[in-house]
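Mind looking over this structure? Questions follow.
What you see is the complex with one protein chain gone and the rest in place.
Our next item is subunit A:
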Amino acid sequence: MTSRAIRTRWATAFGAVVALALAGCSGDDGGSGSTDDPIVVGISLPLTGDFSEPGKGVQRGYEAWAKITNDKGGLLGRQIELKILDDQSNADRVVADYEQLIGKDNVDIVVGPFSTRLVVPAARVAEEYGMLFVEPAGAANEVFQQGFKNLFYAAPAVANDHYNHLAEYLLALPPGQRPTTVAYAAMDDPFAQGTAYGLKAKLEAGGVRTVVDEVYPPNTTDFGSIAAKIASSKADMVVGGSQYQDGVNLIVALQQLRYQPKLAAFSTAPTSPEFAAAIGNKTEGILSPTGYTQKAPYPSNVEFVEKYTAQFGSAPEEDEANAYTTGQVVAAAVTAAGCAEQGECQKKLVDWVRGNKVETVVGPLTWDATGKPQGAHMIQQWVGGQIQIVLPAEAKETDIVYPKPAW
């Protein structure tokens, strides 16, 4: 065969492929504007691997949102259809998943996965395609330093602001009562460390001395030595920038050493339903920031808790609520813009979210230019065997107990 013939043959083949691709695209496009077609929402979630537990929680939150919205007639009169892929908690997979959802599956909307480590690569893909990207789990500061224009975090506050109400409370105490020394132990993880260091920065600025500052890798299994360091410092207060298992292990190790701080604050772990059983109910006085409570009186939350419980048989936790909140933000934008497909519409959606306040199950949310929510977390404390909101004053269910009883 001559080279000319080969070239012709390639050109024909290429032309055929392009034609087929175009036909495929136009076929998809043709349907998406119609009122009968569902609004397809693409999501990649860590349903297996390290983040599978919270990942499944987020999935339930999205499913609850789709069901509750569909039962009320959908968005713009169209039903919502979720298209969920499993990224196995893997940052490479999450990129491939969003490429597929946006590029190949041509979904109308994408929303975020779980964990900062997956949100950042996912947001990069969404940004590339000019898609609105509301996400339920990118609480670390670094998410908002990447220059994303389309990203919005659907929760009350970023990690560094979680303890704001506690810092204000402690610094407002009279000098005699205020803790003077604090021991910090944080997991080497942007979210967990962010929570502890946000409080550390504020307390240090207020003159409270740091006596222990430990960072441990996520695979740490033995907390005896860290606990020994904290106990030997006799710090007035201990702050754990923790996820679940490390928080529990550290608290037990501290209790084994009979360390009795005036205040103990741990992120994430104390709000988990398993927590009290895991540490043998020695929970009295332990504090934790939380972005969500089932008891919050916002109208959409009352509906969410009731319908979620009916759907899944148990009340929603924070992961579920964050995913639901993400759905609410997207729904508000779609309703206001009157569209949901890829292309021009996405710009409208982004502009709307940037300029407006959205009422959600975690309260009203607004965002700054980087997508960072403008609020703070509530502070909960174990009081009388129950976890209750103690700060801020306007949301509290009971008074903060300080100094905390012995554990």
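Structure notes:
To be clear about the criterion, a residue touches a chain if its C-beta (ideal position, glycine included) is under 8 Å from a C-beta of that chain, and two chains touch if they have at least 3 such contacts; residues count from 1.
The working rule: contacts and distances are computed from a predicted model.
The complex includes a chain that is not drawn, and of the options "Biotin-dependent carboxyltransferase family protein", "Dihydroxyacetone kinase subunit DhaK", "Carbohydrate ABC transporter membrane protein 1, CUT1 family" or "Branched-chain amino acid transport system permease protein" the UniProt name matching it is "Branched-chain amino acid transport system permease protein". Only one residue from A:I84, A:L171, A:L257 or A:V302 touches the chain missing from this view: A:L257. Considering the whole complex, the residue from A:D37, A:D50 or A:D105 that touches the absent chain is A:D50.
Here one chain is not drawn; of A:T220, A:N356, A:Q374 or A:Q388, the residue touching it is A:T220. Listed here are the subunit A residues that touch the chain not shown: 49-50, 52-53, 188, 214-217, 219-222, 224-226, 228-229, 231-232, 244-245, 248-249, 252-253, 255-258, 274, 277-280, 282.
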